[in-house]
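The next block holds one structure in the form of structure tokens; read it before the comments.
The complex appears here minus one protein chain, its other protein chains still in place.
Right, subunit A next:
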Amino acid sequence: MSTIKLETSDGVKFTVKTQVAKCSGTIRTMLEDIGINPQDGEAIPLSNVHSTILQKILVWAEHHVDDPEPPREDADAAKRTDDICSWDEDFLKVDQRTLFDVMLAANYLDMKQLIAVCCKTVANMIKGKTADQIRRTFNIENDFPPGEEDKIRLRNQFCEERSR
């Protein structure tokens, strides 16, 4: 079975099955289009990813390597967030900072399924909360000038989604 080497930002080298590494669109492009030859034994540098995060992402990729292509979703359909499989749910039971590190790395590595499942997880953390609770949950500063938040609320209160 063919393998390739990946080198993280902190200089750690990973030997990974090529098929698993190809879960990443970025690595796929490097191998197929740019023509980096993994047989040379040279490691592909992933300068934006730390070894602890890559380790975690490889666990995810290993588990999902045989997943079928997801069906194309209708852009207008309300997207579900309750369809995260239990394996992924356990996988993402991590502190916020790790979750966002995984998301940044998954974004850099272009792993659409992993990003989607992370985004669903964050969406679930947002749902049902008040603006203040959301700010506290994610440590976000309220940078509105006084009165602005109220104006936004007023302006948006009449807006409705078309239900049909």
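Descriptive notes on the structure:
Going forward, a contact is a pair of C-beta atoms (placed from the backbone, for glycine too) under 8 Å apart; a residue touches a chain by one contact, two chains touch by 3 or more; residues count from 1.
Keep this in mind: contacts and distances are computed from a predicted model.
Chain not shown in the complex: UniProt lists it as "F-box domain-containing protein", one of "Trafficking protein particle complex subunit", "Large ribosomal subunit protein mL59 domain-containing protein", "F-box domain-containing protein" or "Protein SEC13 homolog".
Within the entire complex, the positions of subunit A that touch the omitted partner chain are 78-79, 81-84, 86, 89, 96-97, 100-101, 103-104, 107, 115-116, 119-120, 122-131, 133-135, 138-144, 149, 151-164.
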